[in-house]
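Pasting a structure here, questions to come.
A single protein chain has been removed from this complex, and every other one stays in its place.
So that you can tell them apart, the chains are marked A, B and C in the order they are listed, and the count of residues begins at 1 in each.
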């Protein structure tokens, strides 16, 4: 049986209580993308600054549960300052983390074996897959990020 | 248990095979009333000639099962040539015959104890009440008659 | 209260024997869907085992029995809500939601025009909002919303103005978020005086308080079997006979016609006109059993029992958690049912429900299909606990224990 400690690891609670990169960016120039979980009413807004192929800045606004908020915070810390190529790698690793059930991210690509050690704090989200209904919470900000990146002209 | 002979008495089969007062009357002057059982598709048309308070002539057209057809035939034989007052008495006696379940005739009046002997051939319809779904068949022509009588100006 | 014993009700409900995460289940989500007693489950099994057949038009024995089962449910439901003419007034739908869609698309489409108004309230469930928006978006009448006061009651300060020229007042008898019980009888009288008809969303009240459409003097009354210890898949629209007789059909198909040709169709008369296709027959058998079960408990007993539970729970939540947990709903049990929405300081309802689940406690987080109400109180969601006739103080004990853990974890 899965227990609460699997889900609510200290890192998660920490990112929930003290979210990183919280706030807004002026848009434009920043890209503003909204994500929405109609089932629980969670809303997330992701602001992205992309300069010369690098995600130079990211801010997160919106409301949600500890899982969606901490996942967004963890995400922002993981991707900020990274090249788009690196960002896509991080996204795909996170995706693998969540794919105990199929189709957790919306592009439907296939998962690969996963190296938790390489994931840093993001690994704290691994416990979420034991709570399938919460996967939607964890992936909300990531899907919103993906949506934003798709909107960036190549 | 009820059996087929209760329902399909000889008199009923006879009236089904050789229906009395089958046909049409020119309308006007005759009153033409249609009855319809949407569930089984049975249709009945009753033609009435009322002169000086007497049902001087009645004709039956339409199609239906043995119960609706024979009931119409029995009805026509029972009411033809009778004063309207007598007709109403016959209707109310038939109604009693059918009211083992409530509301078989549409005016909703209460049944009284019944004297089968006084009913002549109509008594053959007594078996129908053991087949509740067929009551609608037996009462179709009678309800149509009642509807016609209601349309006659007092 | 004489013969009412929640322990016996509890023993009748198989699901309450389940363990969740190692603990006996504490089911506090009857407001979403009530649990089914054995007699209801068995009524449906017996139906399938002994007399399943399609209804109407059948001449053989099981078809007659199936028809009697189905039509018998109309009588049972009519008796339960004191409808004077069940056979001409009780329409079976698939749920409360379909009942409101039927009402809007049939009565509404026929009777409402651009210059008319329909009065709803901010505390309505989406089932009693969206169908009216859909119709309005087509024909353009006005929709007025009665507000909710800061102490979670219907704001009636401008009721006369709201009703002026309105054709319909459509209100829930009990809020599925606040627990607030609305004064339907008084409002119905006012609405009728103003020339408006009255529809009631009784989904949330029907299993918790006595229902009497005749005494309330309302025109339409909608509810679902699954909230009253009955099955999924069946709901009810009661419509006053004179009104129903004039309503055009909604869904088209078999059973609702008098005639069909290649040119057009003529609708049937009576309730059949609104029941196209094979109806929920087994579900009608289950609904009848649920009605019988509730009648045996006695709805006044159920109401008293749940009122006591609610008073106790409200008092204990307040004394134990103080400002840490805010109850989004009236604080005393006068005109209030056993639906308790919680806003836990610093803990998202989703997380509250997750922690509670670990204790086997079932509550529902979310907007409860009442987004306008959520917006009114500036909330995205609440965690809602709700009682049923099988609820007992031990459920409240476990709820408090689990809430304490949630507060600690995120504190």
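Rule of thumb we're sticking to: a residue touches a chain if its C-beta (ideal position, glycine included) is under 8 Å from a C-beta of that chain, and two chains touch if they have at least 3 such contacts.
On a predicted model such as this, the values are computed, not experimentally measured, just so you know.
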| item | value |
| --- | --- |
| Interface partners of the hidden chain - shown chains only, full complex considered | A, B, C |
| Among C:83, C:129, C:171 or C:247, the residue in touch with the chain that has been omitted | C:129 |
| Sole residue of C:61, C:245 or C:300 that reaches the chain not shown, by the stated touch rule | C:61 |
| Interface with the unshown chain - residue positions in chain B | 1, 3-4, 7-8, 13, 16-17, 39-43, 63-67, 69, 131, 134, 137 |
| Touching residues on chain C - with respect to the absent chain | 14-15, 18, 20-21, 25, 29, 32-33, 35-36, 40-41, 44-45, 48-54, 57-63, 94-98, 100-101, 122, 125-127, 129-131, 133-134, 137, 143, 145, 224, 226, 231-235, 249, 251-257, 259-262, 264-265, 276-283, 350, 353-354, 356-357, 361-366, 369, 371-372, 375 |
| For chain A, the residues touching the chain missing from this view | 36, 38-40, 132-134 |
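Following the convention adopted for this analysis, only the chains that are shown with their structure count from here on.
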| item | value |
| --- | --- |
| Chain separated most widely from chain C, comparing mean CA positions | B |
| Centre distance in Å when chain B and chain C are each reduced to the mean of their C-alpha atoms | 46 |
| Distance between chain centroids, defined by C-alpha means - chain A, chain B (Å) | 78 |
